[in-house]
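Note that this complex is displayed minus one protein chain, with the remaining chains in position.
Chain nomenclature is as follows: A, B and C, assigned in order of appearance, with residue numbering initiated at 1 for each chain independently.
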Amino acid sequence: MTERIGIVATVQTKYEESKPRLHPSELLCEVVEEVMSETGLTFTRDGTGLEDSVTCCSDHWDGQIGSSKNAQDVAGGDLRESDNVSTGGANAFFLAVARLLSGSCDTILVTAHCKESQGQVGLIENMGFDPIYHRMLGLDFLSAAALQANRYMHKYAITSEQCAKVVVKNRGNAKNNPFSQAPLDLTVDDVLNSPVLAFPLKVLEVKPVSDGACAMILATESRAKKLTDKPVWVKGIANCYDSYYLGDRDLADCAALTNAAHRAYRMAEITNPRKEIDVVELSEYYSYQELLWLEGLGFCNKGEGGKLIDSGVTGMDRELPVNPSGGLLSGVPTMVDGLSRIAEAALQLKGEGGARQISGARTALAHSVMGVAGQMHFATILEK
Amino acid sequence: MARRVAIVGIGQTPHKSRMPELDAGEMINVAVRAALEDAQLSIREIDQVLLSNMEHFEGNYFVEGMFSDSVGSYLKPGLKTQVMGTTGASMVTTAWYFVASGLFDTVLTVTYQKQHEGQSGPVLQSAAEPSYDRVLTGHSAMYIFASLAQHYMAETGCRPEHAAMVRVKAADNGRRNPFAHLKLELTVEDVLNSRVLVWPLRLLDICPTSAGACALVLASEERVRKITNKPVWIRDHIAVHQEGFTLSVMHYYPDPFPRETTREVASKKLYARNGITDPAKEIDVFEIYEPSTYGELQYMEDLGICGKGEAWKLVEKGATTLEGEVPMNPSGGVLSANAIGDCAMVRVAEAALQVRGDAGEHQIARKVNTAMAHGFGGRGYTTLHLLSKTL
Amino acid sequence: MSKEMAPEHITIRTQMRIPYAYSAGLYVGRFLQELRDNEKIYANKCPKCGRLLLPPRIMCGRCSVRMGEWIEQGHKGTLVSFGVTIEPQVDVTTGENKKVPFTTAGIQLDGGAAILHLLEETDASKLRLGMRVEAVFKPREERQGLITDILHFKVVEE
Partner (left out) sequence: MVDEVTVREPIIVHQGFIVSYEYAAGEAGSRFYVELRDKGNILGTRCPQCSKVYVPPRTTCGACFGKLDEWVKLKAEGTLMTYTVVHYSLPVHPVGTPFAYGIIRLDGADTGLTHLLGEVDLESIRIGMRVKAVFKEDRQGNILDIKYFKPL
């Protein structure tokens, strides 16, 4: 990238199964106020402060059209240019980076909020299936993921124990993360014995329903250095769509993720991700997805995700820590998922990871995924 | 500084009330192929594909994934913005950012809607705050424009027949635009005799609900030279959003705490930074997003195209027709075609056609070097795009 | 394809029916409790621009500051705008037709804030801007902590 873009500050709410007392605007207000006070920025209209924002929320998840009004009031949208991306917080981040690089502004606020507890997850996801061939079958993202999990485990002999190890690792890591919703001490057997929801996926292998929000300030290089002494630089950023129909692609592969990852690696001049990346925060809505996404990201060969988790390499104090934050499996709402991965990656590079800090982390990868059986992937490379 | 960006490809489908012969993907594909054909590009030469609409009108969630085959985004980057009525304009601006930033050279941005496949009224009603006044409001969009009409007439002496003249002009232009939905022969009496929906708004005072898609290809300055000798440069753009926890206080007139509208704020800023002092003279043609006849008059004044209370007088003199000094909505505007997802993008597309001189039968008489497209939506958001033939 | 061979256009009918549990939140939640329990209509005030906003909310969007004092608005006000809906309409919350006609009105309450609510009168010719109106509450046992705890506003002679 021509110019460097810096992450100045990131704030997350505590993720909770439900936050019944708070309206979405009140939920988001907390994190926006905190990130503004942390950077000393205020909303202005004379060019001296913050006048640009990109929010992220979904009309389906907020249960109304024009759901960006829930963010507008509290994210400085009045008589300023904000915009709302409904394809996940990571893609709102992507648009914000583009706005900074275009020279239209030198600082920008990025937010994402979602209260999954307000809606009915399965019914909202069913609306994500095309009405002509899929919707009347009653499919939701969970049943589609189960079709993908079964295909992936069959094709590459991935075992349910290996998938269970992902849950044990991530729910365990969550103990060190004050924002996480539901840390748990689990054994592989606990996971294997939890009731089956959609074979082969069991209850503990599925991301729980979650409410939460995340806010972040980005700035151009010169501005970022004035706002913080620990800026985190965006070195590579990309996303990519796969084909839509479940039967159009081999669900055991993720071509779109490999495509996005290669674009991001090229921009960041990374040739050997396994060696050059110190920590990974990826969006695993279901256990098997961490293994499959790691293959797509090029951290191991196709079909070797199972061996990777078996080797323990992706543990906290090992060569390639994956999801030290506890990942999505310990509870992060959709829409916020990608932005919280970026926030966690940035915290690692700022050395503010607390109990989950990876010592000496200099380069991090944050990943997000959207759609049916991981149709659209996002990857960004951050550096100290 | 930002790389200069131009529109190099324009594609639309004809807008119609129903489109039973095509599903949403096939309809999108028609607009995409038209834009690629116009730019003489293949899908392989497109770096990023953006697709959006207002999801609940057809209910489909994550539409840019659902129709990736038809829009051409297979194994390509892209995303979707969602800002109510201004979604179409926001998707043009989003494409501009991705090209001006240097991230991509050639971006295809597409918006669409098939409103009759859902229930527009109830969906619009869902815009109100669910925990508060959603159960009260009728189809609030109609109510908003009824309030606007009441107060525009009270403040400016405008009478219903002037609004009817706006509708007659829209019909005359719409008949000349192959992509417009409504092709009507109308007189002022026809408009005044159409049935009242929400007093004082009559059926012909407001826009139809339509199905249609619009696609634009934007390219960076280096790429533009290789693609076309008729680029339409995006000289400037601005979006001004607005607070609005719930619909009620925000939208009825008069605002109990009056201040400049977002149209005034946006247009003043845009004109100032482009050295425009008399928009009616320095901008050759306007494509305004007018969901109601009275709206076109009010928005002309808010956008500084004429003084307060002057708009209906201009319409009375016939100054806003294709041959007039201040041509407004040569395409027939939203009154002639309203697929809410692509409305604000169609304004930009039609303004660009005027700059290129390619609008055919509805090309304005006056020579066009500069055009302005306006987008409206949500809690009174305003988007403006200033297009020009030369840099 | 000749005319009589024109292809049949198949359509697929489905209905989105999703029950949501919307959090009214701290501010609208408190406002609705006051309606239900005390027949009180509250707005809150921005400490910076002095605007009185109804329903009360956490942030003044214009000033980006937390809203301040809660101020009771009383039951009376002045009609500043209205719209009589005549066409039958489906209610998005039930999927059934709303009873028409009904009048949506903008009312400037004597307390200083503005509210959008229903008017009892549905004959537009009987309504004029500036008329005095008063809130009519449902009996306590019918009130559920919703904006519809106010049945409607009725025109009053003063």
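Details
Just so it is clear, a contact is a pair of C-beta atoms (placed from the backbone, for glycine too) under 8 Å apart; a residue touches a chain by one contact, two chains touch by 3 or more.
What you are looking at is a predicted structure, and each value in this text was computed from that prediction instead of being measured.
Remark: the absent chain touches shown chains A, B, C in the intact complex. The missing chain, though absent from the display, is touched by one residue of B:G11, B:G25, B:G212 or B:G375; that residue is B:G25.
Summary of contacts with the chain left out: across C:G74, C:G112 or C:G145, the touching residue is C:G145. From the set A:V54, A:A146, A:V191 or A:L294, the residue in touch with the chain omitted from the display is A:A146, counting the whole complex. Within the set A:N176, A:S243 or A:Q357, the residue that contacts the chain not displayed is A:S243.
Mapped onto chain C, contacts with the missing chain fall at residues 7-30, 32-33, 58, 92-95, 145-146.
Listed by residue number, the positions of chain B touching the unshown chain are 18-27, 29, 42-43, 56, 58-59, 68-70, 72, 74, 114, 117-119, 122-123, 126, 130-131, 134-135. Listed for chain A, the residues touching the missing chain in the whole complex are 20-21, 26, 29-30, 63-64, 122-123, 126, 131-140, 142-143, 146-151, 154, 195-201, 243-248, 251.
Please note the rule applied: only the chains that are shown with their structure count from here on.
Seen from the Cα centre of chain A, the chain whose own Cα centre is farthest off is C. Distance from the chain A centre to the chain C centre is 37 Å, each centre being the mean of its Cα atoms. Taking each chain's centre as the average of its CA atoms, chain A and chain B sit 34 Å apart.
Averaged C-alpha coordinates give centres for chain B and chain C that are 29 Å from one another.
Multi-chain contact residues of chain C (touching two or more other chains): 14, 16, 20, 22-25, 28-29, 57, 61-62.
Residue positions 23, 25, 63, 72-73, 77-79, 124, 127, 131-132 of chain A each touch two or more of the other chains.
Of all residues in chain C, only 7, 9, 11, 14, 16, 20, 22-25, 28-29, 32, 49, 51, 53-55, 57, 60-62, 80-81, 83-87, 89-93, 95, 98, 102, 104, 106, 108, 113-118, 124, 129, 146-148 touch chain B in the complex they form.
Chain B makes touch with chain A in their complex at residues 1-2, 23, 49, 54-56, 59-62, 64-69, 73-84, 90, 93-94, 96-98, 100-103, 123-124, 126-131, 134, 238-245, 262, 265, 378-379.
Listing the residues of chain A that touch chain B in their complex gives 1-2, 23, 25, 58-60, 63-69, 72-73, 77-87, 91, 94-95, 97-104, 124-125, 127-128, 130-132, 238-245, 248, 255-256, 259-260, 263, 370-372, 375-376.
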